[in-house]
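Notes to accompany the following structure.
The other protein chains are all here in position, but one chain of the complex has been omitted.
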Amino acid sequence: MSLDYNPSHLTLLLTVVDDRDGEVLGDAIQRLVERDEVLACHVLPCTTKKNRPGHVLLVLVDGGDDPDGTAERVAREIMTLTGSTGVDRFDADGVYSVPSRFETVEVRYGDRRWEVSVKVAETPDGEPVTVKAEFDECRRIGREVGLPPREVKALVEAAARVGGTVDLKRREIRVDRETADARSETRRPGARP
Amino acid sequence: MSLDYNPSHLTLLLTVVDDRDGEVLGDAIQRLVERDEVLACHVLPCTTKKNRPGHVLLVLVDGGDDPDGTAERVAREIMTLTGSTGVDRFDADGVYSVPSRFETVEVRYGDRRWEVSVKVAETPDGEPVTVKAEFDECRRIGREVGLPPREVKALVEAAARVGGTVDLKRREIRVDRETADARSETRRPGARP
Partner (left out) sequence: MSLDYNPSHLTLLLTVVDDRDGEVLGDAIQRLVERDEVLACHVLPCTTKKNRPGHVLLVLVDGGDDPDGTAERVAREIMTLTGSTGVDRFDADGVYSVPSRFETVEVRYGDRRWEVSVKVAETPDGEPVTVKAEFDECRRIGREVGLPPREVKALVEAAARVGGTVDLKRREIRVDRETADARSETRRPGARP
């Protein structure tokens, strides 16, 4: 079986900025990805003309039904946000993708309870590609209970992989189909049962 | 109204170098951008084969009336300068640009007087894209009078936006149409009038 392959909707816009500061570029990233037609925006450090430090800006645009109009609108926004006077356009020959779905994992800490979204993707023949907890949700919970976000994230992802729930206080994964706790191999080394 | 859009003249040449030092790459950037057909040249740090540090070299070429010959000449120069034995070519699907013009801003410091070039660009419907003083000129003046180049640059750009001139000694913008000084909001905080 093959991956999803969409042959034509994506455009890469490229420009280089050697005269704007990090505040401006950071805002440009934020503003650009808020647009529905912008799939991603990346800023890469470089050395440019006259050996000056600069940044390459890559913006991936979903052209949809109007690739020319969409690319131009985004190019204009790039210019407005960064002051660039030239934006180069490279149309992709295609995009490979695997469909992803969101599942939820229950997380408890004493009486408190949350549901965390987990993005799950597999290749068409069932090879797992990613099991990824929404970081912002893990961060929020981590702050509430005093745990590092990466610890919450690791437990949630482990629970998603075994179809279980997370007891954050004991740092354990529970599989509800069983009465006993699942002594998950992902449990934190050194944690007491 | 739409941006200028040139559908076909630009080519991106890409190669990777993992065996040249910064001196060689710095010279390659300089030498390549001296060529009329090279619009820009950027060196991006990367990690490459065997997890070695390396650099991606991106060179944007204006193919003009002879895109194949031009791209080949520049590819050969890249090889000669960097030792790369392979250069990949990606023809852009287009380039968005806004026309820019140069204006001059008068700068005074006591009896001394300079004219600084400022690049100005707007979208076709008049949205400002960039007002940018030539940095090398600002740097030269800054050294002469003992001010940081970014201070000179900020004052020149502010003057260009209001159609005024710069009194560097008082760090003020003057709008010549008025007798009184323009108390520009870009004046340095804490400067006395």
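Order as written gives the chain letters A and B; numbering starts at 1 within each chain.
The rule is short, and it goes like this: a contact is a pair of C-beta atoms (placed from the backbone, for glycine too) under 8 Å apart; a residue touches a chain by one contact, two chains touch by 3 or more.
Predicted model only: the values in this text are computed from it and were never measured.
Touch with the chain omitted from the figure is made, among B:Gly22, B:Gly83 or B:Pro124, by B:Gly83.
Against the chain not shown here, subunit A presents residues 2-3, 5, 10, 12, 25-26, 29-30, 33, 39-45, 58, 60, 90, 92-98, 100, 119, 121, 123, 127, 129-130, 132, 135. Remark: the residues of subunit B touching the chain excluded from display are 11, 13-14, 16, 19, 44-51, 54, 56, 71-72, 75-76, 79-80, 83-91.
As a convention for this text, only the chains that are shown with their structure count from here on.
Taking the mean of the C-alpha atoms as each chain's centre, subunit A and subunit B sit 33 Å apart.
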